[in-house]
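Shown here: the complex without one of its protein chains, the others still in place.
Going in written order, the chains are labelled A, B and C, and every chain counts its residues from 1.
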Amino acid sequence: MQNASAILLISCPDQKGLVNIISEFIATNNGNIIDLEQHVDHVDNMFFLRVEWELKDFNIAQKNICTEFESSVAIKLNKTLNWSIHFSATVPKMAIFVSKYSHCLFDLLSRYQSNEWRFEIPLVISNHNDLAESVQRAGFAFHHIPVNKDNKKQAQTQQLSLLKEHGINIVVLARYMQILSSEFIDEFPNKIINIHHSFLPAFPGAKPYHSAYQRGVKIIGATSHYVTSELDAGPIIDQDVERVRHTDNIEDLILKGQDIEKIVLARAIWKHINYKTLVYNNRTIVFE
Amino acid sequence: MQNASAILLISCPDQKGLVNIISEFIATNNGNIIDLEQHVDHVDNMFFLRVEWELKDFNIAQKNICTEFESSVAIKLNKTLNWSIHFSATVPKMAIFVSKYSHCLFDLLSRYQSNEWRFEIPLVISNHNDLAESVQRAGFAFHHIPVNKDNKKQAQTQQLSLLKEHGINIVVLARYMQILSSEFIDEFPNKIINIHHSFLPAFPGAKPYHSAYQRGVKIIGATSHYVTSELDAGPIIDQDVERVRHTDNIEDLILKGQDIEKIVLARAIWKHINYKTLVYNNRTIVFE
Amino acid sequence: MQNASAILLISCPDQKGLVNIISEFIATNNGNIIDLEQHVDHVDNMFFLRVEWELKDFNIAQKNICTEFESSVAIKLNKTLNWSIHFSATVPKMAIFVSKYSHCLFDLLSRYQSNEWRFEIPLVISNHNDLAESVQRAGFAFHHIPVNKDNKKQAQTQQLSLLKEHGINIVVLARYMQILSSEFIDEFPNKIINIHHSFLPAFPGAKPYHSAYQRGVKIIGATSHYVTSELDAGPIIDQDVERVRHTDNIEDLILKGQDIEKIVLARAIWKHINYKTLVYNNRTIVFE
Partner (left out) sequence: MQNASAILLISCPDQKGLVNIISEFIATNNGNIIDLEQHVDHVDNMFFLRVEWELKDFNIAQKNICTEFESSVAIKLNKTLNWSIHFSATVPKMAIFVSKYSHCLFDLLSRYQSNEWRFEIPLVISNHNDLAESVQRAGFAFHHIPVNKDNKKQAQTQQLSLLKEHGINIVVLARYMQILSSEFIDEFPNKIINIHHSFLPAFPGAKPYHSAYQRGVKIIGATSHYVTSELDAGPIIDQDVERVRHTDNIEDLILKGQDIEKIVLARAIWKHINYKTLVYNNRTIVFE
């Protein structure tokens, strides 16, 4: 397995010497950089950086790194510096929201069971009860929280309370057919990932495969994105497509599309839980 | 080289025995089927067929095939039968319309020079004069027909007159930045192919790469389609995409996109000049 | 749901009138063709056909269709005619062989649980016991049959006996790390589907991701194929690839590759259980 490492994510207005200042902090404290990727957006004159270094032999203890970075680097730099430090030892805790379509849910549970990623799934939440049995049988907690016009607010309170109770830091909408309120989204900024079953911005909203069939497209797709208060308009993390033909009817599109959906969602989650994403101006920087 | 063959394209309401009636016409006249592909659209209850057979040893002379098919098959079938017969010996004559972007134009001229396809390019028409020299130097006729608010109708008359004079049966808009009038389009129904630089229906109209950048998509694409009077809304023939990243600025998208554009346009033309396309309900059936 | 239908698969030396003879059999018995696709291999002069028609209103009862086809069509045609008739009402029974890698197995079990396809999984067989618990917990039968140098023949007898007992008609090697004997393969000709974790013919045999890393390829892939007695050399049903970079180490390739493997395997199985494949000369004809 990999050794313990720290990951620093930065976004700020570009200025000369940024890489130098940051790499100096790591070098002078005897850190070994495993991976560094920076990006300068010359249109908005913004600087983005992800750097990962080994904690072994690093002179600063893990618990003190944030304060040290704050006092010795962050204050030197532009006041608009956005930064966060993450540790590979922390295991991300993921909640999955689902309705009736199970392919994305089962794919994520399988990845857990196969030990593909380092993550935990403390709970699955659904507005329907259909998938309760199979989820529970596989050993995961399932919470049935029905949602309708009258109980929306109450359901949300119940959902949020469960998320907090379990220390959830990433929420995945695995074909969850309910719209979240702005209050809910604000609790998890850039931490809610949705999978939409089209290559956005084509076919937002309901029934994209029906619209794709109607339009006669030759490729269908799926889009994973961070959820914002505007429907299907949040920062895109990943997309992929599949070729279709006139021989494919709507059911065929749905079946083919499900395979893209689960893969594209999984790729986005993997990027997120490895701290490889930054959001700026409703777009993502996705480090490799 | 391939032997001479005939290609029959049919679309009509589905009914029992269609394949049998058509294959009987070929079999009883001693034709050998090289390729047969049919498609039934169960939503609209429509039948589509493409069948190609060798003319060698066929009992009916090429010039009589249409009348024979009409009298012995077509009249037996539903009155709404749409059919056409084409011959592999006929060389398609293509006109290319272009503005200033040259990548699609040069790609098509190169295919001609490399003998990739059986086709002729009797003329290139442009609203600008920029590409005149390189087109003429390569040995093709170039017609500069400026288009502006005042001379639109006149320019179109001039274009149409050239197309008829040269017996053009396929018009390719190789990044031609002018909108054709309905009258023009009606003269070449399903015979004008455009390349649009996005995966439609995302980003129709002008500057799709700018919009793609703005939206932060992770794939860009191109779409070739038959031109109808509604802008960028005609029947799609082919589409393809290319992965992009946050590191790609608008210029990068344009550069990467040009490679998709020329390939997707070429694939559509190839399908068309081999009589592998049918249009129904603003969608295409594309036989293999 | 779809109505009951019959599917006829044919391969034989090409001759004039084949489509006509077969479509006549269906038309005169009042059958409605849903789908017909034929292919002529002009190199080997072979004819291949898949035709599907509705059983509703068909004049011949399902149980008599084979004998009727034999007596009224097959005997008229070339003696070398290879044909089979399948019925959409028959539910395919699939056995899954697996070792320790679980991603393909879990993907197939999930498809069953999500009702994606019409099929049954009467049993899972493994040479290891690692996956017993999760398979059984999901409600499937798990048989642990250890395989080593000394008990190979005995293990195979046990496997075959289980397959027959459960009326298995498709065997899937979902990353089963044992080589099957020719005797075993002969019992299921073109009915055993393997997934190999490379784009064959590159990197056959063991550890293809290690070899891919070593060679520095920029794409990795997966191949699903029918198993023959020659290792990784059977008829290919489907393949797909994924782009990789110098930043991907062997573990990354394995992780990315697993997603391709499960999708490519699933696509091959879907084609097979819908009777869309034919094998000729160690190649497949895959109808759409």
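Note that a contact is a pair of C-beta atoms (placed from the backbone, for glycine too) under 8 Å apart; a residue touches a chain by one contact, two chains touch by 3 or more.
Bear in mind the structure is a predicted one, so any value in this text is a computation, not a measurement.
In the complete complex, the residue from B:19, B:202, B:263 or B:278 that touches the missing chain is B:263. Screening A:137, A:210 or A:243 against the full complex identifies A:243 as the residue touching the chain left out. Listed for subunit C, the residues touching the missing chain in the whole complex are 39, 41-43, 199-203, 215-219, 221, 235-241, 245-247, 249, 282-286.
Annotation for subunit B: contacts to the undisplayed chain at residues 101-103, 106-107, 110-111, 113-114, 116, 134, 137-139, 245, 247, 255, 258-259, 263, 266, 288. Counting the whole complex, the residues of subunit A in touch with the unshown chain are 16-20, 23-24, 26-27, 30-40, 42, 243.
Keep in mind that, in the parts below, only the chains that are shown with their structure count from here on.
Comparing per-chain C-alpha centres with the mean over every protein C-alpha atom, the closest match is chain C. Top-ranked chain pair, ordered by C-beta pairs in contact, is A-B.
Taking each chain's centre as the mean of its C-alpha atoms, subunit B lies 37 Å from subunit C.
Each of residues 39, 42 in subunit B touches at least two other chains.
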